[in-house]
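Got a structure for you, written out below as structure tokens; questions coming shortly.
Here the complex is missing a single protein chain, while all its other protein chains stay put.
Which chain is which? They are A, B and C, in the order written, and residues in each are numbered from 1.
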Amino acid sequence: MVEFMDYGGVLEKIHTAIQPTLGRGKVADYIPELASVSPRHFGMAVVTVRGEVHAIGDASTDFSIQSISKLFALVLALKAEGEALWTRVGREPSGTPFNSLVQLEHEAGRPRNPFINAGALVVTDILCTRFAVPENALSEFLQKLAGTADVHYNRRVERSERSHSDRNAAMAHFMRSFGNLRNPVPQVLDAYCRHCAIEMNCIELATAVSFLANHGRISATGEQVLDASLAKRLSALMLTCGTYDSAGDFAFRVGLPAKSGVGGGIVAVIPGECGICVWSPGLDDSGNSHSGTLALELLTTFTGRSIF
Amino acid sequence: MVEFMDYGGVLEKIHTAIQPTLGRGKVADYIPELASVSPRHFGMAVVTVRGEVHAIGDASTDFSIQSISKLFALVLALKAEGEALWTRVGREPSGTPFNSLVQLEHEAGRPRNPFINAGALVVTDILCTRFAVPENALSEFLQKLAGTADVHYNRRVERSERSHSDRNAAMAHFMRSFGNLRNPVPQVLDAYCRHCAIEMNCIELATAVSFLANHGRISATGEQVLDASLAKRLSALMLTCGTYDSAGDFAFRVGLPAKSGVGGGIVAVIPGECGICVWSPGLDDSGNSHSGTLALELLTTFTGRSIF
Amino acid sequence: MVEFMDYGGVLEKIHTAIQPTLGRGKVADYIPELASVSPRHFGMAVVTVRGEVHAIGDASTDFSIQSISKLFALVLALKAEGEALWTRVGREPSGTPFNSLVQLEHEAGRPRNPFINAGALVVTDILCTRFAVPENALSEFLQKLAGTADVHYNRRVERSERSHSDRNAAMAHFMRSFGNLRNPVPQVLDAYCRHCAIEMNCIELATAVSFLANHGRISATGEQVLDASLAKRLSALMLTCGTYDSAGDFAFRVGLPAKSGVGGGIVAVIPGECGICVWSPGLDDSGNSHSGTLALELLTTFTGRSIF
Partner (left out) sequence: MVEFMDYGGVLEKIHTAIQPTLGRGKVADYIPELASVSPRHFGMAVVTVRGEVHAIGDASTDFSIQSISKLFALVLALKAEGEALWTRVGREPSGTPFNSLVQLEHEAGRPRNPFINAGALVVTDILCTRFAVPENALSEFLQKLAGTADVHYNRRVERSERSHSDRNAAMAHFMRSFGNLRNPVPQVLDAYCRHCAIEMNCIELATAVSFLANHGRISATGEQVLDASLAKRLSALMLTCGTYDSAGDFAFRVGLPAKSGVGGGIVAVIPGECGICVWSPGLDDSGNSHSGTLALELLTTFTGRSIF
């Protein structure tokens, strides 16, 4: 249905165009493991639904996936819990930066969506209920999606995250006071911090996310991860909620469903066509990769392949 | 690029499926002119980028377009003011129901997006600066887009809106206290209320919005209203901000860029393919047409034509 | 019941002690008439319930009473409306600086107390209903309380206030949308701005407020303005709500019921003993007179006469 697109050539054009911007933005610095990463890294990969892999720059270098894990944790929780999950977490953009506690208060402990921290804590709570060792369940799931055995946790990142988790602990206890967290807070925080500490590279992540572009099916194995309708709907959720408080602006500029992390990675999807991952650690004010966002904007400009 | 789709047949299937839901929801009742409309009306029209018109039910019956006018007012203001408009109004979902004043306070008088009332007041203020009679400019613009001379204001609706405009007056004065409104508040409110009081039917509105699906060009005349890139970007804005506080849920269920009004109308776009308008006056809790939203969800289900 | 206190001597000690602080703080500058007043003015007067007048410094110089008018407008409205007034305005501290709109939104248009702008607008609305010309009613009432014919409005201040009233207009329209304002917004704003533009001096204001220290009775004439119980209760309201967002701190430091204005005036009461007025235009961050607050703190320190 879609005409041939030379993604290899497109990636080279992007790589050239993006050079002057490398180093812009600010690397996340709340934990030393993220603060010490060079902001000049740049990698990008496109994996089509037919399994073709295109990559450039540091696309094979592992990085901390951070909040990108929220997307895959959600998929795993949806498979386990079904649509009942939505009684405990909403599907609306959060709108306001930094004040999820305010929203939780107004909305009786039900987070706005599964991509903000509060929502991801509820998703993690569901995984804690459904799986004996939720972190293992998630890493095995990612290995299947990415078609690789190389999905690992960085223990030092995990410990750093855990020692800086007071704000997440506050939200977890707060939701627990509303009955929207079932497992002990420390257990949920342990799993949550481990999820954030997963390390993967652009090629693996582009592969892992490509099932959303492929009607919910893993190209390599044909396994149906989600039904086609739910795969579409998750893409919609990524568009409206996937890039922190600048989802509107991101949709305006890039026009693709995406999920970002403060490690500088962004996964995105062109429905029916490909999964994408870009990585560059310098962040803009909203916490999205500065050069990564620009690279995705160039991708839709060069290819005309935005969803709009 | 897109295979043939039998929209006439699809509309008939939708019309049949929607029957049991007619009358559900609650007609807007803050002014008598809206309160007296029967909730059982249903009309729907699809106008393709090649100019084919498909219509069913009450698609030729005029209704009060209300907030749908915000979309066309924005296009007109963007043509007059250019991208400088975004310094005065944002592009992010508002997130929180009913509390635009809170947001205005936190964000120093700059509304979240042009589709909430506060943002539309700023857009109207720009039109008041740029045009001698902004209401005439908007109706002439709509006549051009819809290819009809039959775009009129309902004077009684306009007067009713004006006599219930204390909350909008509050927001207008508040933004003025931040310097983000340039014309006298009563003048801006007069124009704003007149815009809301425009009456059109589904066929006219589907025609009017179809330029957004056609790379910014009016099919009938070939006139380029907006460049293709900006047309895409406006569609993105409709997806993230066009349906009040349930934009996330609407995207999840329907998956199309859309703008709704409390008169029960919703305009939507399938990029590259068609403009759509559906009308049914019963509203859900978020202020979107209950049966209209369902009809659009059925449209994407029956055709597989969501953007995701 | 109270032993003799040499207020003349106390005022002299305060005057000496306060000298090094004169000029500190920041004169209100949102209108030119206030911005042009020298911050080095200082006047203070004590008028006992037996009618003795003690004064020092610029105690005979007129200044803009601004929000001090809210106290007397409330007394006048209470006399006209009775305790039914409290159904439309609360008696609790507002707690949060600058965000009365947020509170109004949460509390359905009922202001926290009559000393914040929103509450004073409701009080003014009551005066607009009860009196043909509310500003005249207030000035006549003040003339009676102060025992002087010299209570006048500064027309230039009034016009400046009116041209800077967008934020008050926002609150007025907002309350009107909740049905808590009965008269047209422009009429209420006109009266409100005129009240703020009243000019009096320290001796007149100390005399005017002294009835609250005298069981609700004007010493000079014996007229009972309010019953003794209500006079006490108004003093309690001044303590908890009279000094903007630093009422807690003011009570902690000074320990007297008081009402301040951004013109730099503060009226206060020692129950059973005297009315007090101090004036010095330099304001602290909360909008209370810097040297005036310090002078009152010294008064309670030197006399031991706080209420605690």
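The definition used in the following text is that contacts are C-beta pairs under 8 Å (C-beta built on N, C-alpha and C of every residue); 3 or more make two chains touch, one makes a residue touch a chain.
These numbers come from a predicted model, not from an experiment.
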The chain left out of view makes contact with A, C
One chain is left out of this view; which of C:12, C:52 or C:92 touches it in the full complex?
C:92
Of the listed residues C:40, C:130, C:159 or C:253, which contacts the missing chain in the full complex?
C:253
In chain C, positions touching the absent partner:
3, 90-96, 103, 106, 112-113, 229, 232-233, 235-237, 239-241, 245-249, 251-253, 255, 257, 271, 301, 306-308
Residues of chain A in contact with the chain that isn't shown?
98-99, 101-102, 105, 166-167, 169-174, 176-177, 185
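Following the convention adopted for this analysis, only the chains that are shown with their structure count from here on.
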What is the shape of the graph in which nodes denote protein chains and edges denote touching chain pairs (line, ring, star, complete, other)?
line
Please decide if copies chain B and chain C contact each other with the same set of residue positions, more than half shared, or with different positions, and reply same or different.
same
Centroid of chain A to centroid of chain B, CA atoms only: how many Å?
32
Averaging over Cα atoms per chain, report the distance between chain A and chain C in Å.
56
Among the residues of chain C, which ones contact at least 2 other chains?
none
